[in-house]
Structure formats: C-alpha cells, structure tokens
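Missing here is one protein chain; the remaining ones are kept as they sit in the complex.
On to chain A.
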Amino acid sequence: MATINAPAGAAHARILGLGVYRPSRLVPNSEVVDAIDSSDEWIQQRSGIRTRRFASPEETVQMMSVAASRQALERAGITAAQVGCVVVATVSHLLQTPAIAPAIATELGTDHAAAFDISAACAGFCHAVALGSDMVRGGSARHVLVIGVERLSDITDMTDRGTAFIFADGAGAAVIGPSDVPGVGPVVWGSDGEQYDLIRQREDWRDVVGSDQEPGSGVMPHLTMQGNPVFRWASFTMAKVAQQALDAAGVSAEELDVFVPHQANMRIIDAMARSMKLPEHVRIGRDIADQGNTSAASIPLALDRMMLEGDARSGDTALLIAFGAGLAYAAQVVTVP
C-alpha cells in the first residue's frame, strides 16, 4: 500500500483582517411602514431597527463581496494571490448554480483559488470562519477568505408584517491565516431540522414556475419567518450555545471583551445578554439599529463598526454567535484582528 503524504497545516489560525461593504442607500422606517400598515414607533419597539440599507442595482452580491474582500485583504496585509480558498456564505445569490465564489475569487485576482458557497443562512459567517480556521490548520489552504453577503431586499416580501422591516443588504469579509497562538476557538455548532419551517423561502421554485397544465405564480419566492418561536429559540437556546462556545475555548465571561451576536433583532440581543448574565464590561454589538438584519453579513458588519467606534480593539477576545434558518447555528471565540 502506498504511503500518502499528510497535508501540512499551521499550528493555529486567526482572523488577520476584516472588511465590510455597506450599501449606499439608507432606508428609514418611514419608507417601509405604509406597505405593512405599521409605524416607526412599532418597528423600533419590536426590533430596535431605525434604518437599514438596501443595495442599488449596481451593488450586486459580487460587487459588495469584492469591495468587502479588498478591504479585508488590505487590512490583513495579504495579496489576493496568497488566498488559497474563498468561502462565500449567502442565501441571496439568485443563481442556483454556479456558486458566486469563483466569480469573486477571479475578480479579486486570486491564483485559481478554490471557491464555493455555503448555505447556512444567518448562521453562515460563523460556519465559514470555522471552515476557514480548520482549512488553515488542516493544510488545505494557507489563507482563506470568508465572506458573508446578502441582498435580502431581493427576496423580502415588503407587505409581510413579520419580515419587511427586518431584512437588509450588505457584505462582510475576513481573511483567516496562520498564527503562533490560537486566534479562533473551537466551534460549537449544530442544527435542528424539526424547526425547518420556522424561517424559510416560502415557495419551492417549481411552484413558482408551475407546469403547462398548472402554471405557477411567477412571483419571486420570499422569506417567511415565525417570529415568536424564533425569538424563543434565539434568545434562550442560543444563549446556552454561546456559553458552550466560551467553555470550549476555556475563556470565562470575565475574560471576554466583546460579544457579537448575529444582528437578528435588538430584542433578541437584549434577551440573550440578560439570559447569559454577561458582566457589565462586555461590550455588545448593536449594529442592527442602523443596519437591519443582514443575515450572513451581520457579524462582520457589527464587529467592524465596534472597531471603528473603539468598542473593540485589536487583540480583544470576542464571542461570535450566528443562528438562523435551518435551524442552524455556530459560535466561537476569536481574537479581534
């Protein structure tokens, strides 16, 4: 039997640089209230959202991804040619195939980097960070570019009271590479298919198209969400997962500097923080107020803002947790780049 070479990976991995792209158009609550017969006050009370950003036709999934990635690469001090793999987490790249990752990898100027998309909805970014970290340590790639990107405005039903005011657009990227010390803790992740229908694309594409005998609706499928059960799962079950990620990393709440949960809803963030009994000094990402829920992009967007505003500093210890449709979730402790 032949002896097979084992891949040679780095001892440890960390996030080397973070980049984001925020679409140019700021959309206040006043623009979305009429279609859902609601008010600015109700939306703020229900979600903490004051504004969100919607992408223009030119701000495509690819364009936003490339912009965020260039910033991440520059901050990491890594060239595109050094990137061995590009992982894109998204649910709003509207081609079933091919994935958007190869197009992004090529536009960035990588040297034929491996590139693929993952579908883990709002949990996508933390899934991608876990994959990237494992690839660096496993030797599959020396530098991995992970991207969370969404244009949820394309698949949001603006007349749906449960979701129209929540979802938004944007992109975030992180370069993960080798490190002398651990910079990405063990991932705690999982899924719960019993709650598959809580957050989902309402229509199967076949229902949209239909057949010659029974024509479909021809209407773009939209996201739908059952708010209260999602709130319960996210606020309480996910608080336990966040604690498990801290335990797995061997980091106490006292040692934590920053908590960046998926920016799903301010009420979830508040309930989660209460449930976790985080110490006062832990600074919490609350980008959702201005940015809305950008699904896979929300954690890098929130962390980037905290870094710009001085709430997160290079070297800080941060707990990330992402959760959403599937249901799927992933959490890990990382060192802020």
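Operating definition for what follows: contacts are C-beta pairs under 8 Å (C-beta built on N, C-alpha and C of every residue); 3 or more make two chains touch, one makes a residue touch a chain; residues count from 1.
Rule of thumb we're sticking to: contacts and distances are computed from a predicted model.
Of the candidates "Sugar ABC transporter permease", "Succinate dehydrogenase flavoprotein subunit", "Acyl carrier protein" or "YCII-related domain-containing protein", the chain left out of this view carries the UniProt protein name "Acyl carrier protein".
Among A:46, A:161 or A:200, only A:46 touches the chain left out of the display.
The omitted chain makes contact with just one of the residues A:235, A:317 or A:332: A:235. Across A:249, A:271 or A:334, the single residue that touches the chain missing here is A:271. Where chain A meets the omitted chain, the residues involved are 45-46, 227-229, 231-232, 235-236, 267, 271.
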